[in-house]
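Note that this complex is displayed minus one protein chain, with the remaining chains in position.
Order as written gives the chain letters A and B; numbering starts at 1 within each chain.
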Amino acid sequence: MTGITDAAPRNVLVVSDLSVEYRGEKRTTRAVDRVSFTIGPGEAFGLAGESGCGKSTAANAIMRLLRDPAVITGGSILFDGRDVLAMSPDELRSFRWREVAMVFQSAMNSLNPVMTIGDQIMDIFTTHEGMTKKQARVRAAELLDLVQIDAGRLKAYPHQLSGGMRQRVVIAMAVALHPTLLIMDEPTTALDVVVQQEIMAQIGDLQQELGFSILFITHDMSLMIELCDRMAVMYSGRFVETAEAKGLFANPRHPYTRALINAFPPMHGPVAELTGLGEGVRFTNIPDLVEVSPGHLAALDSAGTHDILGGRS
Amino acid sequence: MQFVLRRLGFYLVAFWVSVTLNFLLPRFMPGDPISRMMSQSQGRMTPEQVVQMQALFGLDDRPILQQYIGYWQSIFTGEMGVSISRFPSPVSEVIASQIGWTILLGATALLIAVVIGNLLGILAAWRRGGALDSILPPFLVFIGSFPYFWLAMGALYLFGVILGWFPLRHAFSAGATPSFSPEFIGDVAMHLVMPVTTIVLVSIGGWMLAMRNTMITTTSEDYVVMAEAKGLTANRIMLRYAARNATLPAVTNFGMAIGFVVGGALLTEVVFAYPGLGFQLLSAVTALDYPLMQGIFLTITGAVLVANFIVDIVYVRLDPRVRVS
Partner (left out) sequence: MSATDPSEVVILAAADMPEKEPRAASPRRRARPEGLVRSLLRNRKAFAGLIILAGFILLALLAPVIAPGDPSIITGQGAQAPSAEHLFGTTPKGQDVLALTLWGSRSSLLVGFVVGLAATAVALLAGLTSAFFGRAIDNGLSLITNVFLLLPGLPLLVILAAFLPPGLGTVMLVLTITGWAGGARVLRSQALSIRGTDFVAAAIVTGEKSLRIMFREILPNMASIVMITLLGVVIFAIGAQAGLEFLGLGDPSVVSWGTNLYWASNDGALMSGFWWAFVPSGAAIAFVAFALALINYGVDEVSNPRLRSARRRPFGTGTEVAR
């Protein structure tokens, strides 16, 4: 898939043929295998797949947060036309959080347990904007206000807040510098259903207000259809299908997509029967995506079939 | 608060165990210790002392419970009996005269080892695979395998006997009068160099390695990754995010290390004839001065418990999660 350059409006993120390997002492695993996608300004892009399919690895690669033994072995990542993979450490440091920010899965684990919430928010402003502590504190209070948290909580430690509050704090921190792209890695997985809905609403509101693009990662398909414009389904490091969100749900072309959708029946509507993939079915040799209808791509080869372990179907 | 109270209760239990141990041990000694001590003191023991010894060893006729209560009473009044080898000084006086030197030696050595060891550990973990990380830990571990007193002997021989750089024994030069003058302090410092250095050398490897391992674990935590994602400077991440959390186990270990350093200090004192409790303990053992031995044991134990309690209070200040009641 070719990146679209110089087309207006310019794509916020263009990932082309990205490959990431984990190089261990004994063997090497390919976690992300020639993945390509684009995200436009103000667009919400969903990335779905089961645990271990590589979606988190791909997301972390965008900000080059992966540590040893991960290595980016191929492809390119263009952010607003800039080559992320060629950035120096200093460029990377000012790029991070200002242009792209990330919301991690567990807010409890991503907050420093021995620093107050306020200090951790102020960190952002004193580092990137060169503010004084006083100025930073004012901005921090404004941020908390944005997510409906009382400014008095600035002095609190992470363990003193509820799960939902923590997640909102982390989201507030992410939008602090008004980044162009927000990556959200399973932001609601650790929360209960009621709080989940609140957080999803919060995200939606913030996006309306601030206009950032979103890369939303989850294994729960039903969350995506509310928020996302376009979506991709990932399996074992490769994309198996990508399309407009509603189109994907209405007409899933790859059997894996179908199975994933069926695993999370919608909250409303008639009772649906759960049908999975079947015992022992594994996809191998996933071909490149081909267009099966305008804007809708799936990993089916020319015969419209797909490889599974043990033969073709 | 609850945390502090729980720890206090624990220390009281530990103290009770050590007092009871002190009480019971002499009573389980086989043979007749009194006659042994009398021959040891070459007939200089007075009848009052014999009576006191009998009470100490439970050889008088009071019922054991009464003896136990009596023993506790004497603990609270600070009466630990009369020393045999330094007759007729009471044990408490003998200990009080020399405990200062042990505290000086132990505290200096512990502080230097902890501060330098932990800093080295943080640096080694930060630059993993670098020179500091590959060479220093194995080397320091090797040095740390040496028994305290043997390294002390080697240092004494090399730097004292052969090179003559440092004084060979005691806390200050013979004939000098203790005062707070710069000369005296300098003299004390010179006498302190070798004993402190040997303790530091043996213990620093442990601190460095523990801190390095804790830092490695800490830097793979999510909040450090998030700090990186936030675009914070490497220094800030290392200090405020990683090290600040990694020092928490180090504080816990510090409490435990106090007990170990005391042991090391005792042996080092013997080698350098440093006039602290360790040296006293050795001469008490040689002279079969049981009351003094017991007194030193209780004093050291009490001091370690108090020090640990202080460390716990510091820990509460450092870790906000513990403050929740």
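For this structure, a couple of remarks:
By definition in this document, a residue touches a chain if its C-beta (ideal position, glycine included) is under 8 Å from a C-beta of that chain, and two chains touch if they have at least 3 such contacts.
These numbers come from a predicted model, not from an experiment.
The missing chain lies against chain A, touching residues 20, 25, 60-61, 64-75, 85-87, 89, 92-93.
In the full complex, chain B touches the omitted chain through residues 10-11, 13-14, 17-18, 21-22, 25-26, 28-31, 113, 126-129, 133-134, 141-142, 144-151, 153-154, 156-157, 161-162, 168, 202-203, 205-207, 209-210, 213-214, 216-217, 219-220, 228, 234, 237-238, 249, 252-253, 256-260, 262-264, 266-267, 270-271, 281-282, 285-286, 290, 293-294, 296-297, 300-301, 304-305, 308.
By our rule, only the chains that are shown with their structure count from here on.
Rounded to a whole number, the gap between the C-alpha centres of chain A and chain B is 54 angstrom. Across the interface of their complex, chain B is touched by residues 63, 65, 67, 93-98, 101-102, 104, 106, 109-115, 123-124, 127-128, 157, 159-160, 173 of chain A.
Only residues 220-223, 225-233, 236, 240-241, 244-245, 248, 318-321, 324 of chain B touch chain A when the two sit together in their complex.
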